[in-house]
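Heads up: the structure comes next, in structure tokens.
Here the complex is missing a single protein chain, while all its other protein chains stay put.
Think of it as A, B and C in the order they're written, each chain with its own count starting at 1.
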Amino acid sequence: MKRTVPLLIVLVGGILMMVQYFIPHQVSQSIFNYYTDWAPIVSSFALILGIGSLTRVHAHKIRRKADNWQYSWAVLIPLYLMPVLGLIWPKSMGGGMDAPSIFHFMYMYIQIPIQATMFSLLAFYIASAAFRAFRAKSALATVLLLAAVVVMLGQVPIGELLGSWFPKLGLWILRYPNLAAKRAIMLGVGFGMLATNLKIIFGVERNWLGGVGK
Amino acid sequence: MSAVSIWERMLNIDRRWIFLGIGIVSVVPFFLRFGLPVVTTDEVESIYNYVDSLGSEDAIFVSFDFAPGTQAENMPMAVAVIRHAFHNHVPVFMTASFPIHQTMMISAIDYVLNPQTEGFYQNVPFGEWERIREKGITDRDEIVAAWEAEGNELPDGALGWAFEGRDYALLGFAPVFNLVILGMTNSIETQYPQDINGNPTGEMPMLHEHKSLREVDMVLTCSGSGVCVWWVTFAREKIGLPVAFGVTAVMATDYYPYIQTGQVLGQMGGLRGAAEYEVMLEENGITPSTDKAFTGMDVQSAAHILIILFIIIGNIAYFAGGFHKKRLLKGGR
Amino acid sequence: MRNCWIGVPVLGIVFLLTSLSWAQQSDAVDRDMSVPPDEVTEKPVADDVALQPVAERIPVEPSRGLAPPGAIMVKNKENDAGDQLVVSFELPADTTGIFAYRIYRRVSGEKDWDLVKVVAAGEPTEFIDGYDPEFPVMPGTLYEYRIASVDPEGNEYFGEIQVAQETPHGEWYHTGKTKVLIACAIFMGLIFFYFNRAQRGVKMYLRPIAGIEAIDEAIGRATEMGKPVLYVPGLSDIADVATIASLTILGRVAKKVAEYQTPLMVPNRDPIVYTVAEESVKQAYLEAGRPDAYDPDSVFFLTTSQFAFVAGVNGIMMREKPATNFYLGMFWAESLLLAETGSLSGAIQIAGTDAVTQLPFFITTCDYTLIGEELYAASAYLGQEPKQIGALKGQDACKAIIITFITAALAFGVLDLLFKSDLVEWLSNFLASPIVE
Partner (left out) sequence: MYDVIGIWAGAFFTLAIYSFLYKENPIYRLAEHLVVGISLGYGIAVTYSNVLKPRLIDPVNSGGHWILVIPGLMGFLYITRFFPRISWLSRYPIALLMGTSMGVAFPLTMKAAVLRQLESAIIPLYREGMSWDVVLGSVIMLLGTLAALIYFFFSKPHKGPFFGFGSRIGIWVIMLGFGATFGFTVMGRISLLIGRVQFLLSDWLHLIK
């Protein structure tokens, strides 16, 4: 029951969906439609596990008065407040999900700016990573460095001032050697994925059940 | 000994100096415009020429398919094309593929209609020119004449009027957007009975003249994700609607094949693509000046140069300090 | 005996080539039947107008009305679920004044007509009905069609009602997918062949991968420094192969960590991945004989939002200062945010992902990087289970097939150049998987 049934579900489900791909008939289509309808429903329940984990970790911190435990309130309060405000709270008192509402405000003016700013940190990090990594330590590192510099210059107007061949060279590297590398990696990755798919369907790889052994 | 320590210090320079450098070069060009020349490319020129060939009897769609994250790249594209269309009196339908994308749509049209903007268009909300519509005036020149006959005057600095319902319609977001595109190939009004302000689209002159996507001449999808492909699959492949892409720089190479196969009219890739369009608008006197993307390109140039300088400094320090002879630094690849 | 493995891919290629050439023929027939719409645009108009003997049979109305369209042909569409019909009609002899054609459909015997399609004058007269979700075509139903010529004012001039010649029905095999089927069969065959060999105890060589060998060393370093190990199992869900590979490695890492009694932190972005990771780590502590040392807060869920997750992990890195960071699994733009912060905090970092666009950032910021397939291979390396190694061997055999094809393309390319043959084109047509969706 604990291991055999899940492995059986995987086997049957896997083979069913694999065969389904080759059958355009309406019976097979309706199986696929069931899958696309059901999968989001089943997986959305998993969010409860996440809420449970986050709550437990931060409740522990607060109880143990661990380092920075005060900040745990900054996690827990909005975590429970957001769904209440968005779904239950009356609209007349700033509830609901559409603007203007507290829910919308928290999303639009706190979450979105923080996420966008987090994303934009990449501009800084890409510069410092380039500084530290692009050193001609070896022939290989030099290749990496030169390719990066040529493509980088080819992208901006200033590269064109250096010569019209410059952007072209950058584009050439992107279009040919870069594509060759990408294609080889993708082919390798493709085979790896296929093998893993098979290993899971046929129960060779059982890691996802949790635990390495029994 | 002290010479080595200088090189060593340079190699292990505090990262925060690099951060500061990037921070400075990303702010300064906004105040001191260098205006480095941007050379236009075929992919953008083909969009420009196509929009330029349209007139008041045609119509275009501008689809907002990006989130605030890629706003800097996608927004100027949409703004440039909208201003170009307004200049030629081409009606513009605006849609959004997700709720958050609709906020992008609103800020784009706000920017174009805002009197603070250099070269803005004076907004005439749908309700305000109801009398003119009721008289049955549909021709755009006659609408303007009737409106100005009522005593309205174009403010200083405005490039023209923008009649809501005749020059633009804010259709906004509707759920399951790929099916919405499909539905609009039959009728725009059934998919969007109302615009985002609650105005009935059925009463809009531009929807009388352009009932479905078949009667529309182009769609520009400003996209930060794969949504742009929806327009190709559901509109271009189904009814042959010309599609133009406005995509982020990172996506540009991935979508290049669509241009080669002719499925896409043209493509603006990242800030650079938008800057090219702005340059063409300015050169042809459609806008008085270039806009945010062009300034952004100065930042790009400066940042790229700075990063390359950092790399050069790093390498000088590395070799001058003799580190290439030792294996001091961490291993790995 | 050692070289006999090369025979398998060679046999595979022979099989593939013969079966592909067979599939090629059946595809060729397929393609002829469904002419791509773009190519029809001009022809039928000209043809139909030119040779239109049927037109004489159509009674031309004496009034100034338009000529209605001619015969309607309704065919079942191949390779569908029975929810589409291929409809074509003949243009009237005289198309002057016609603005468009409106095609109406109803279930045979019902009263109301649905307008299912408008074809502008000059557009192809063949189309696929049933694409519009508002007016679906039901399998096994008999439909009737009628088509009207429309003038610019919107007046309709109807032709005769035509009962569909065929009812829509679904097929049990998609003839356009034969190549995928053959490729799948060959792949499965190879993998199972090597599973078998491996189980029979045939020893197989694996080349060393630096990143995998460094894992133990990296954990050891954290132990010496008395600092925690951070393990990020990627940001994707459990169905992502990279995540599964990562969870396998997590099991090994956790076992080592348990033996060394080093603290472990595993932040998660997907709730299901979190539960599986938790179970894996718990099990690893049990196997290491230290179930008591397991801290339930060590594996935890953060949030589903990508950059909020990064904000959280970056904060943890700068506060807890782990000595060793593992980033194994699927990563997107956050790869550099994580790895650069980690290097700022002074950790030794081992990364691995199959995301081609993110690999450059891991390569430049991490000490060791598992490139693409190496990540999947890691679980076989660490576990040394015979079946896993057998699967690796099977993958290699498949790569050998690909290499043979590309070598052939190269050789044919040179031959093309010298003798003006079209071998490469033949080969690429040979492989081209038909685009039938």
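The working rule: a residue touches a chain if its C-beta (ideal position, glycine included) is under 8 Å from a C-beta of that chain, and two chains touch if they have at least 3 such contacts.
In this text the structure is predicted, and so the values were computed from the model without any measurement.
Chemist: Out of all the chains shown, which come into contact with the hidden one?
Modeler: Counting the whole assembly, the omitted chain is in touch with A, B, C.
Chemist: Any idea which of C:Ala93, C:Val118, C:Ile161 or C:Ala239 touches the chain not displayed?
Modeler: Per the contact definition at the top, the residue touching the missing chain is C:Ala239.
Chemist: From the listed residues C:Val116, C:Ala164, C:Leu235 or C:Val276, report the one that touches the chain absent from this view.
Modeler: If we include the chain that is not displayed, C:Val276 is the one touching it.
Chemist: Could you tell me which of C:Thr95, C:Thr141, C:Thr167 or C:Ser305 touches the chain that is not displayed?
Modeler: C:Ser305
Chemist: So that we can see where the missing chain sits, which residues of chain A does it touch?
Modeler: 1-3, 5-7, 9-18, 20-22, 35, 37-52, 54, 68, 71-72, 74-83, 86-87, 97, 99-100, 103, 105-124, 126, 130, 140-141, 143-152, 155-156, 168, 170, 172-191, 193-194, 196-198, 200-201, 208-210
Chemist: Against the chain that's been left off, what residues of chain B make contact? List them.
Modeler: 16, 19, 22, 26-27, 30-31, 68-73, 116-118, 248-250, 253, 270-272, 292, 296, 299-300, 303-304, 307
Chemist: What does the interface between chain C and the hidden chain look like in terms of residue numbers?
Modeler: Output for chain C: 5, 177, 179-181, 183-184, 187, 204-207, 209, 238-239, 241, 272, 275-276, 302-305, 307-309, 311-312, 314-315, 318-319, 356-357, 359-361, 363-364, 371-374, 377, 392-393, 395-396, 399, 402-403, 405-407, 409-410, 413-414, 416-417, 424-425, 427-428, 431-433.
Please note the rule applied: only the chains that are shown with their structure count from here on.
Chemist: From chain B, which chain is the farthest off, judged by mean CA positions?
Modeler: C
Chemist: Looking at chain pairs A-C and B-C, which one is connected by more C-beta pairs in contact?
Modeler: Pair with the higher count of C-beta contacts: A-C.
Chemist: Distance from the CA centroid of chain A to that of chain B, rounded to the nearest Å?
Modeler: Averaging C-alpha atoms per chain gives centres 26 Å apart.
Chemist: Just the number, please: Cα centre separation of chain A and chain C in whole Å.
Modeler: From the centre of chain A to the centre of chain C is 17 Å.
Chemist: Roughly how many whole angstrom separate the Cα centroids of chain B and chain C?
Modeler: Roughly 30 Å, centre to centre.
Chemist: Multi-chain contacts in chain B: which residues touch at least two other chains?
Modeler: Residues 15, 333 of chain B touch two or more partner chains.
Chemist: By the touch rule stated above, which residues of chain A touch at least two different other chains?
Modeler: Touching at least two other chains: 115-116, 119, 126, 128, 130, 132, 134.
Chemist: Would you mind writing out the residues of chain B in touch with chain C in their complex?
Modeler: Those residues of chain B that touch chain C are 15, 179, 182-183, 186, 214, 238, 250, 330-333.
Chemist: Please give the residue numbers of chain B that touch chain A in the complex, ascending.
Modeler: 13, 15, 18-19, 21-23, 26, 36-39, 68-69, 71, 100, 103, 249, 253, 272, 297, 300-301, 303-308, 310-311, 313-315, 318-319, 324, 329, 333
Chemist: Spell out the part of chain C that touches chain A in their complex, as residue ranges.
Modeler: Interface residues on chain C, with respect to chain A: 79-83, 139, 170-174, 177, 180-181, 184, 187-188, 191, 195, 237-238, 241, 244-245, 247-248, 251-252, 255, 268, 270-272, 274-276, 278-280, 282-284, 286-287, 296-297, 300-308, 310-311, 319, 333, 336-337, 339-341, 343, 354, 356, 359, 361, 363-365, 371-373, 375-377, 379, 387-388, 391-392, 394-395, 398-399, 402.
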